[in-house]
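Structure first, then comments.
Removed: one protein chain of the complex. Kept in place: all other protein chains.
To keep things simple, chains are lettered A, B and C as they appear, and every chain counts its residues starting from 1.
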């Protein structure tokens, strides 16, 4: 379903070329100061158009407050934010309807929703919906303050030097992927549950809701599979649980252990590449060559950090509420 | 919480050195033939003692049917299976209570549950609970028949040759990790939801409930972050969605696309290594050196395949039910 | 939380005197034809102003489609409907803030949300939110077609003759309550679950989300407690489960039995009565007399039937989906 969280429950809705996208946050504590300005930094970080490698589509991306805010503070009732879609050019997409784009959800959406899906620009599957996640993340991060959730790109197109990685894509007239790493410090010991609601389970669940994510690893991650146990184990050094090393990435037995939470995700190269590609034409049943038109990103990973921070913060607020560390009214 | 799934809801309970571990499956379709023998292959695959690299603890691991089966078939009411713990030696653990073992949940469990946790052998955090997952998986895999869920170890201790990898650990008197890969073929197009209940989200959620998992990647995974888009995209070749390549691992836009589902997980080296290690003594507040006694695995990854199949099958049954491809009575 | 349903999940938001109220329906099947006109009959039935006994507040109550509809049909993505609040007169309420109105949520909302609640006109607790329920009900009833959900008032102010009951209230310069009965025919046998998700449990859960409901009874209801078993039992007469009598109201063991579903609810008299009343003044800590100003209903029960149909239909769609009788695409 299109909602995530038990206590801090985020529901997203909307389509890329519909009238709007939006988000309802049910369970937001009362008393949190909230203004439009709070959102502009993160929606800007996420937005295309100001950076080499991102789509020229320009949206204002200012939230309209529809419910849940009164006199500049949250009320405890559901908080609804709407973002209007103004700068859409659906004509770009309609002519391609019979040609499902490789790497996109066109084919599966058509099968799943019986042809009734809004296919324009990916419809409800569009990356535009991540704007709703970012908005929820702004609220979540405010609630978590002074705790800090920080995501950074560590690699683009296989290069730690990001400019170089982007240039590789430009030179090849192709799209490139990247790696994004997230850090959270200041977490209490004891968040998470054994087994099904481990912190890794909940974060991974949320993270794979970001389009284009292909993998996630915590702490030392895949490299841990090649280490000896005595090297991988983090020796506990203090009564608060501080460990000498942090191979575990801040989670043991599914529970936060008081160290920095660290994980990394892999972002695939943008599916809409300028290169010519082959796909099936549903109407003719034949293979055909096509090039994706419309406005697209050279590297979608560039826009991921605020989205990754958002879903991480959503998970953490929910966990802090479950553990009764955050109440129904902000202090 | 200790349950997973909406339609096919699996709840696990028990402790390593308590009286028993068990599982309740709520939502199991009626009419499925089920006998104790159905469980023995997978509980055997998971069990220690028959293979180089696994713990000598020997349990019979035969399920006791407590509810939900009548005349050899499931009834549609909750199915409860109990496994008795017979071969426990708690004395091994009690003397170490003041020394939280590195890499284990001892420290976080103590903090989270205020010292009331059953600390013997990891208590409820123990890998013994994966027996319950395996049991649920046996039922789930039966329901999915003829669809096949298959997990295999592809790497131990950094070596594709598994014997060699284990020998590395033995030679070093240390423990080693591994990589396990899972394949499912025959899935219909259209399972999963956009965003929060993407197939990757649900599988990752379930997979990180297996102790010792440090990462997961779908299809080409982390390597995708280093590919060009035109290389990564899978060209659609047939009206059923078959693609020429399968970099996506069978999932696009969070939805199954009719190709083989493929993903890999990283398993850390067993935390209980024979090597001496340093940790904190809670009572003295001092660092101290200790060696884990008790019975333990050289490489826990060896026991993971049936557990991985189990949680994967649980997710798939739940998704198939959500999409109304499996009903309340087996055909 | 402000959502109901597992598969057909309805989330409501908004405040009486905020900018808008609205609803997100997650899980609506794709392909359902839907237009603004579909909503006007039920929003009209619920609306005040056209009938003796209801508030003169006039709102247009036309839904704005914000997501989930494309080319006149639902897409399978979340369906969002917004209703603007235009005809608000908040001044009526603000002067009374320090005087919590008896029978209203003013006091509890203030305590629960730390004084940050939107108190104007009851804020999020307002009966205006039932407009969102009615809107969700329109969609649910369309999905259930040709099955019919029908609610009727059977008693007002203690009188089966409704005009007479209203007149009693008018004569007394007071407000009155009523009884509303709901019938659903054509339900299949087998909806519902034993124990916690019995049909009665789910319907009662939904029904008590309607403000002012004080009781619910199924079939013969409270009168059953005074019958002999042999009189109360409904003799089964056909292989489809038709019974001679219907004391059970169409549900046995928590499961629909193929007979008409029948239940009744009690609606308290409108809390905002024109009569002078005594309450506490928070600021002074003293009792004080006051009369509710603002626009209010003589008998809120008059507006309940479409709301009752709505929540009943929501429950039934959810159950039909759970039992896989309704799929993700309408036929």
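Keep this in mind: a residue touches a chain if its C-beta (ideal position, glycine included) is under 8 Å from a C-beta of that chain, and two chains touch if they have at least 3 such contacts.
Given the structure is predicted, the values throughout are model-derived calculations rather than measurements.
Of the listed residues C:182, C:301 or C:330, the one in contact with the hidden chain in the full complex is C:301. Considering the whole complex, the residue from C:109, C:182 or C:310 that touches the absent chain is C:109.
For chain A, the residues touching the absent chain in the complete assembly are 6-7, 77, 194, 321-324, 327-328.
In the full complex, chain B touches the omitted chain through residues 1-3, 9, 11-15, 18-22, 24, 26-27, 30-31, 65-68, 70, 73-80, 82, 112-114, 116-118, 123-124, 328-329.
Although one chain is not drawn, its touching partners on chain C can still be listed: residues 1-4, 12, 100, 102-105, 107-109, 111-112, 124-125, 129, 155, 157-158, 169, 172, 174-179, 189-190, 193-198, 200-202, 204-209, 211, 213-222, 224-239, 241, 243, 247-249, 252-257, 266-273, 275, 277-280, 282, 285, 287, 301.
The criterion applied here is as follows: only the chains that are shown with their structure count from here on.
Relative to the whole-protein C-alpha centroid, the nearest chain centroid is that of A. Ranking all chains by how far their C-alpha centres lie from the centre of chain C, first place goes to B.
For the pair chain A and chain C, the distance between C-alpha centroids works out to 37 Å. Centre-to-centre spacing of chain A and chain B amounts to 26 Å, using the average Cα coordinate of each chain.
Centre-to-centre separation between chain B and chain C, using Cα means, comes to 44 Å.
In chain C, the residues that reach two or more other chains under the touch definition are 77, 328.
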